[in-house]
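Just one protein chain is left out here, and the rest sit where they should.
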Amino acid sequence: MKFLGLFNYWVFAILLVIGLYALITKHNLVKKIMALAIFQSAVFLFFITMSKIEGGTAPIVQAGVSGQVFSNPLPQVLILTAIVVGISTTALGLAIVVRLYEEYGTIEDDEILALDRKA
Amino acid sequence: MLADHLPALQVALPLLTAPLVILLRTGFLAWLVALLASLCSLGLAMLLTATVLETGTQHYAVGGWLPPMGIGLTVDGLSALVLLLITGASSLALAGGRLSLRKDIDNRRAPMFYGAWLISMAGLCGIAVAGDAFNVFVFMEISALATYVLIAGGRDRRALSAVFKYLIIGTIGATFYLIGVGFLYMMTGTLNFADIALRLDEVTETRPIVIAAGFITIGLALKAAIFPLHVWLPRAYTYAPNAATVFIAACSTKVVIYVLLRFNFEVFHGNLPGHTDLFGVFIIPLALAGIVLASAIAIFQTNLKTMLAFSSVAQIGYIALAAGLTSEAGLMAALLHMFNHALAKGTLFLCVVAFVLTSGSASMDSLRGIGKRMPWTMAAFLVAGLSLVGVPGTAGFISKWYLVVAVIGWDGWGAALVAAIVISSLMAVVYLWRFVELAYYSEPPGGEVVPMEVSRPLRCLIWFAALANIYFGLFPQLPLALARSGTETLLGGLF
Partner (left out) sequence: MTTLLIGVFLLLLLVITAVAIVRSTDLFSGVMLSGIFSLLMALNFFLLDAADVALTEAAVGAGVATVLLLAGLKLTPSTEARARPVRPIAIIVVAIIALLMIYASFGQPSLGDPTAPAQTHVAPWYIENTPELVDIPNIVTAVLASYRGYDTLGEVFVVLTAGIGVMFLLGGGRGKPFSRLHTDPPQGLSHYLIPKVIARMLAPFILLFALFIQFHGEYSPGGGFQAGAIFVAGMILYALVRGEDKALAVIPPHVLLWMSAGGALLYGSVGLLGIAMGGQFLEYSVLADNPVTGQHIGIIVIELGVGLTVTGVLLSIFHAFAARD
């Protein structure tokens, strides 16, 4: 049971390193942005996992129902903010990729580096 | 009555001016409003500094909710020092950068650029006043995204590839920081710095805490460009618009170092057994390698901005080294050097703005003989350069002095560290001399020496900045007082 209770955290660790691995090794810039999204999603899972309480329910008070156990609202709020930060980064990153493609004619970072070196 | 709200207004004023700026129609108006907002922020920072020096640390509960339930703002001597840096650098860069930015950014896009500038400044101020670990993350991302926009405004296409790299590394750094905050929240149930420190004491299971300290330190080191995590910095500084480089180089990495110090000293120091030694063992070798290697690389640069950028990596090394000593004297030196290096580097990059205005490029070749053509600006460059090296009489000397004193007092290999500092200072002399020699003793590209100084207001501003380097070398009371108060809060009741 103890192991099942920690399973979410292991998946968090694995998703995080999958994202990180792709960020380090992939040269395609769009791929890097997708990897960044996986990397950030892993952290969302981490926070939401710690907000869960056994037998709990979503923290919305229902009229006439008492004695409910609510899961922790705070990490959920933090992750709402983090999701928004993530999509903003994605949007800006993609705009830069589009401009890079217009300037260099490629979106592979090793080819861009080679062009930079030549200049 | 408004005086009670200074910590919130410090952030709200520039932040709320930004949406107004992007609605403006011309670049000039946008620049003017941004400059005014920046100067007002500088005024607020001065008021706040005076208040802190008079009455001590200021606390503010946003929304009327007391921390740790709500978000608290805390302004002490250290925050005040950083606030002065941010708002001062921004005002200087905007005031001196008008002509240069008009060349770099076309008029229709300029309102967006100045909007991003204000948001970037507000974000940095937000980090400096924050008393809440997650709030730091939010404002770190605000300032980071806005800074990417500023760098992407550079005319060279390499600005784009530089900024993409910065975006990826910056996001990894911020996410690492967020993971660390998550572990801390998991073990303490709170996000407020002071409350985390308090409750960390009772946590018996330290494995997640150690991991948290690791993630936070590495994440912030990435963003602070501590060697060898500096790979994004030189190109970002080089290809950003010249005026933006003045602002970014003077304060953006310093603010991250500020968070690093806050976390490692206020939160972990004293609550995590062995943390202090581990921090030193981790950071001192990296700092030393950074100081020596980056100075060496700077010697071989063919672009003035890249050279100064590598010099920044070395100087960040000094700050990290001083902090890594984890002694009172070391922290004093680190905080002082944050201030003095920002002053010197800001002045140097402002001179670069002037050089590029007249010669069109920052490559060493096109700057040959610039000392004969622009004697005033070059002389200011020389003064700031001396401050960077640490010659007595300049601001740089004060922090180098404190650094050497701190290193000698360290029970490790103090002598070896002193040697490294001396060697790297000599290397700074070498790389600066290379440019000075080229500027004074070689023929201009056209052959003919034509005096072509920049406009008088810009020259005055450059000399104002250069004289500040001397002023704070002769009368260092203000930075000393702030650094001392900052050191006291960082080390808490330990000494």
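Chains: A and B, in written order; residue numbering restarts at 1 for each.
Simple rule for what comes next: a residue touches a chain if its C-beta (ideal position, glycine included) is under 8 Å from a C-beta of that chain, and two chains touch if they have at least 3 such contacts.
Small disclaimer: the values here were computed from a predicted structure and weren't measured.
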Chains on display which the left-out chain touches in the complete complex: A, B
Among B:Met121, B:Ile142, B:Ile168 or B:Val404, residue touching the chain not depicted: B:Ile142
Touch with the omitted chain, as defined above, among B:Phe28, B:Trp65 or B:Tyr441: B:Trp65
Footprint left on subunit B by the chain that the document does not show: 2, 5, 8-9, 12, 15-16, 18-20, 22-23, 25, 60-65, 68-71, 108-109, 111-113, 115-116, 119, 122-123, 126, 134-135, 138-139, 141-142, 145-146, 148-149, 152-153, 183, 185-191, 199, 203, 205-208, 210-211, 214
Touching residues (missing chain, whole complex) on subunit A: 2, 4-22, 24-28, 30-31, 33-35, 37-38, 41, 44-45, 48-63, 69-81, 83-92, 94-99, 101, 106-108, 111
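Heads up, the rule we're going with is that only the chains that are shown with their structure count from here on.
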Parts of subunit B lying in touch with subunit A, wherever the complex brings them together: 134, 137-138, 141, 145, 148-149, 152, 157-158, 160-161, 163-164, 167-168, 171-172, 175, 178-179, 182, 185-186, 191
Of all residues in subunit A, those that touch subunit B in their complex: 16, 20, 23, 29, 32, 36, 39-40, 43, 46-47, 50, 74-75, 78, 81-82, 85, 88-89, 92-93, 96-97, 99-100, 103-104, 109, 112-113, 116, 119
